[in-house]
Structures are given as structure tokens and as C-alpha cells.
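The full complex has more chains than appear here; those shown keep their coordinates.
Naming follows writing order (A, B and C), and every chain is counted from residue 1.
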């Protein structure tokens, strides 16, 4: 599915949060969204998801303007947002439809992939922060959506688990050619996963830079080219010390 | 017109009330005489308990019963407010209300009430009784403080000393007499407004025959009570769950002698109506005379009892 | 220059906003009146045609007239005043006790085990059942009446407070504990605000019950008040008085509930709730 943002702005009570965002995402593309805290990344994802309809400008999905939630869109929120009355397994099955046996099968399989096999019966209040985040990831991936919006999905994970899940995400992408928009603060992560990195800056947030990551997947986390891109990004972000505070 | 006569025949159910203040109704219900009489036609008999005159009137007005037992004054008030009811029978001449005080009280006569606190349930027979008793002494309700309490609560308030006197009602009055020796310092059986058996006008119009049949049955019950006073008291005690002693007192204060509504009753409620009007319970624009005349319809009883 | 212009626009925006708020409120009231007005019109029509006979259900205009006349001779105000005073006093007392007992019992599981069963048992005793006991214990003055109303108010407030406290997120309580708050401070600064939505529902439920218990309260030797008016009307077979008192109950109850609702809206602005 392609995704086009045309001059999208969003204000809260007259204060702009993001301004004039133009963005075009091709089917199967993974776009990274980087930016300082509070510059409007989550706001932007919410407008794309259709949850927030109070924006100006036009958002087109598959060339159709749409202000509604699209069923084919998955959203991994910045917080886990697990339903506290469902246990891990039920939370993962929440978005699934069809026969119970099938649903169980899918859910168990994905729980295995995110390293939570054996934790099916725990309730959200019994999970650690990282475990909760992994349940949320599993819940969104299990429905294999066509567009996936990820808001700092791996922020609460240790380095090792994080890498495993990044690779798992790429597996999913390989299988379904999911279009993804990934908000992250981890530049290495963005470079390892994305085809393109978009940098937002300022308050209200505006797009200041777009970088293409040409290297073919699977990428080498230590590659020269990525290191070069990383330093470019750091420059783009650091230049504006003043505007952040 | 034809349908109406057929309705007369095809009465599918007949709805009566019974009440602990109407011993004859208890007898009637207990012995199942109405059911017996209507068994052949297959008419269903439905009994409803009336806990007080106001309930019986509510049921009559909402077409929930066909026959309802009330105090005469209550029926008058309701009639004055437009209720389509008729009094066709007098189930007793009760002395169910009197003025009560405590054993050690210095209130001896109605005149002593001046400036005192008296408990009564507004609008009910005891209240009317109180107003009439005061009027006789040239007093009015403004000369005393009337405290509105439910009948039973009035007794409690009296015994606890919250009020100085109580316009009581049986069986509470009899019970407190037995248990606390509370004296009845003023009695007047003529200030009680009789037990009226009322019927809905519509029913009387459509089914005059059935009205007469019910009156016949009431007569049978009345006769039984007159013949078996002991058993009647026992029956009342058992049905109402009160002590036999209390039931006996209550039965003693009921006079079952005259069942046909007539001039005495008319006079009694007219007098009550005038008192009520003075006490602002009845609106000034109500014509008491006419209302009372419309309320009392002796023809059914006259035909039944007179024809016996 | 530009600054001044901006200020002027700001002011204009301000006025505009204020107007908008007023219009919005008026709108809400208007929309809320649609159905009542419809119902009353139908009722009036049916009464006029004679579908409801007046001895059963007088027409709205008749009832209004009764109320108007009571207003003229002044009795209306004393009825309303006395009842409102009683409800208000009973509401304050009932709420006060419910807050203290509810916070205590909601917070300490031991206290809950000791007291809660008894309280729950009392909860289903009907108001009318209390009447003879209250007369016995407190006589027929104002105390028994106000206590009766307080009893009615107590239960829903209590129930909602306890459940509200149980529903407070452990995470937030821990924040308070980390700052070494005493139990009392914890209740005041974390638990009560966090259970405020539930508490406010309890208040509104309680106030409603307060209005309901007034009738039982005014069976205990009252000579004024809306509940008195109601029983008076029932004893006197005066349907217009009965309905007048019902309508007054509805109106004044609605008014006081509206005050609480305003409070609710003010104090729950922080809730992250859906708007459609």
C-alpha cells in the first residue's frame, strides 16, 4: 500500500505540533522517523492511523483520501496499551478473527518469536516493562497488517533482545512486504532497518532532512556506510541545540 | 346495547378487596362464599388486600378492584375530587377512632388540648374525628399543633412523650390500651364516619345484578358475625395476627346492625364534609351536599335487604 | 503596531470564544428540553381530549396552576425551603460519614473485614422500615428526619468510595509512598483524587437517594416539605397535589444534580476520555 502525506499540519488548542509535512511512502518501504522529544512524531503517526482526524492537509492511502481508521493498518503505540483484563495470550489474540484453534496457533507462534513462550497466562500487571512491550509488538504483528506504524517499539528492550526483534521485524517484512513507518530514537536501529530516514525538527516539527539508506539487506550493523550516515544524522540533529530547549 | 347485556352475563372476573378494618370482608374471604357463588358461571374471584382507605380508593380509581372498603369521609373526599365511585353498602358502624393520651397525662377533656401537640394522620378518619371533637368545644386545629404521623407511629410518639395526645385508630388503639393502659379520654361513635363498601360507578351501571349478589354475600357474612361474635373475634385475631384480646376490643367497637346506606350516613358524612371544608381539607367550591347525595346509592341494599 | 493588532484579534477571539461557550450551554439546555416538552405537550393534549380523567391524572396546566397557587400563598416556598434544607443537611452528614468510613475501610483490608459485612446488611433495609425505629430513638424532631436522609445518602457514597479506592492504580499509590506520605496524606493527595470519578458518581447517586428518603423522613411528624405534600396529597386523594410534588421533586432534584454535574465536569478535566 502506498501512503502520501500532503501538507499535513496538526495543532492543539492553537499551538502547532507538526507543520506542513510532505511524505510519500511506497509499498513495502520502511521509513524511519527521527526527531527530538516532543517534535510531533507520535502526532504524525496518529494522523496517518486515522485515530486523529483533526489535522489539516491531505493523507492518501492507495490514492484514496481517507480520514478513517484503515483496517489494514497496524499501530504499535508508544506505550504497550495492553488490555489489563486480558492475559498475555488473550491480548495477542485480541485483533485476530476466525477459528479459535487457528487464532491460538498464530498467537502461540508469535509469542515464541518475541521470547514470551510460557508467559501466556500472565496478566499485564505481572509483566516487566520489556515483556509488556513485546506483547504489544506481538499483538500488532500477529494480524500481519499491510501498513505498520511503529512508535519506538523497542525502546524498553535490552540490546540483545532488541536485535533479535529487529531481525524478526525484517522477517515479517520479507514475508508480507509490509509498508512501515518507524519512529525511533536509536539511530543505529533506523539505519539497520529503514530504506529511508526522515528527520523532524523544531516545535512545531517540520521535516528538515531525508536520507536514503541504499545498502541491501541483511545489513551489517558495523558497516562503514552506515557509520557515515550516522554521523550525517547526528549532525542534522545536533545542529539545532537551541531550538530544542 | 346487546353487547352490554351479554357483558352482564359474561363477567369473567369479579374483583373485591378485603381489609382488616372490615371484619365482614375477612369472613367472606375466609369461608370462600364468593368463590362458591360464582363457581358455576366460571367467574374468577380476585381478592386484594386494602391496607387503608386511601389504598382502597387508589385501587377503585385505577380500575384495579370493583369493590372497595373505605371510611365514609375518605370516600367523600375522593368523590369530591371526581372519583367515579358509589357507596352501596355499610359494612359496619365502627368506633375505630378516639382521642388517646397517656396514663399519667393531665389531659382529661378535649378542652385541655388547647396549645398541646396532637398526633394524627392527615386526611384520615382519626384526623376528621379530631377536628370534629375540637369543633364541638369551639376549638379549631389552629388552637393545637397537629403532628402528622402514620397511625402506628403516632402511638409510639405518644408513649415516648413526643406528643401530648393522639387521635388513634384500631387496632393500634386497642393494643396500646391493653399494653400501656393508654386511656381514651374522648369517645364519640357518631363522629366516626362508618365503613363504606364502594363500587365503581361503571361497574354498578353495567352489572347491577352482581352488585346485588355481592351485597347478598356480605349480608350472609354480617349475619354470621352477629351470630358468632366469639368466633368472629378469633377469626380477626388469626387473620390480622393480633392478640385475641385486642381483636375482641376491636370487634366490640363495631356495630353491625344497620347495613343499608341511609339518612344517618348521609348526615354523618355531610357533617364531616362541612368540618373538612372548614379545615381546608376540602376545597371551598365543593358542594358537600350534592357530593354526599351522589356518593350514597342505597337502592341495591334496599332491594337486597329489604326484599329478604 | 502588529503587536497591538494581534492583541485586538486576541481579544476578539476571546469574546468570540466566550460567546461560543454561552451559545453551547444554551444549546445543551435546549436540546435537553426537547423530549420533556414533547412529553408534556402530548400529556396535555390527551388530558384535554379526556383520555386521562382528571381524578386520575390532571392536565399539566392544572398542576402548574396548583403550584402557582401554592406559590401565591407562600406555602410553596416553605415546602421547598424546608425540604431542601433537610436534604442538604442530611447530604452533608451522610457524605461526611461515608467519606471517613469509606476511606478507612477501603484502605485497610482488616477494617473492611470487620465492618463491611454489617454495613452491607444495613444497605438493603428500606427507608420506610427505619421510620418507627427512628421515631423510637430520636423522636419526631428534625434530628430523626435529617438522620434518615443521611442514611439514604450514606450508602451509595460509601459504596462508590470503597470501590473507587480499590480501583486506584497501585502504581500511583507507590509514587505517594516513595515520598513518605502518611496514610492520611496518601488518602488525601492520591487516593481521593484518583477515585474522584467514582466518588462523584457516589455523590450524585447519594443526592438522588437523599431526595427519595425525604418522603420517609417527612412521615416522621412533619407539617411542611415536599414529602409531606406528597403524603398529604395521597391521603387527601388530591392527584394534582401529588403530581405537583412529583414535579417539584423532579425539578429541584434535577437542579441539585446539575450542580454536582458541573462540579464533576470541572474536576475531571484531566481525564483522558473519548469525545465523539
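Criterion: a contact is a pair of C-beta atoms (placed from the backbone, for glycine too) under 8 Å apart; a residue touches a chain by one contact, two chains touch by 3 or more.
Fair warning: this is a prediction, and the values are worked out from it, not measured in the lab.
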Copies present in the complete complex, per labelled chain: A x2, B x1, C x2
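One rule holds in what follows: only the chains that are shown with their structure count from here on.
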Contact graph of the chains (line, ring, star, complete, other): other
Innermost chain, where centres are averages of C-alpha coordinates: C
Most remote chain, CA-based centroid, reference being chain C: A
Geometric centre distance via CA averages, chain B-chain A, whole Å: 82
Rounded Å distance between chain A and chain C, as computed from the means of their C-alpha atoms: 48
Gap in Å, rounded to a whole number, between the CA centres of chain C and chain B: 40
Sites on chain C at which at least two other chains make contact: none
Residue ranges of chain C in contact with chain B within the complex: 53-56, 131-132, 135-136, 139-141, 219-223, 228, 231-232, 234-239
Residues of chain B that touch chain C when the two form their complex: 54, 57, 61-62, 74, 77-78, 81-84, 119, 121-124, 146-150, 152-153, 156-157, 160, 162-163, 281
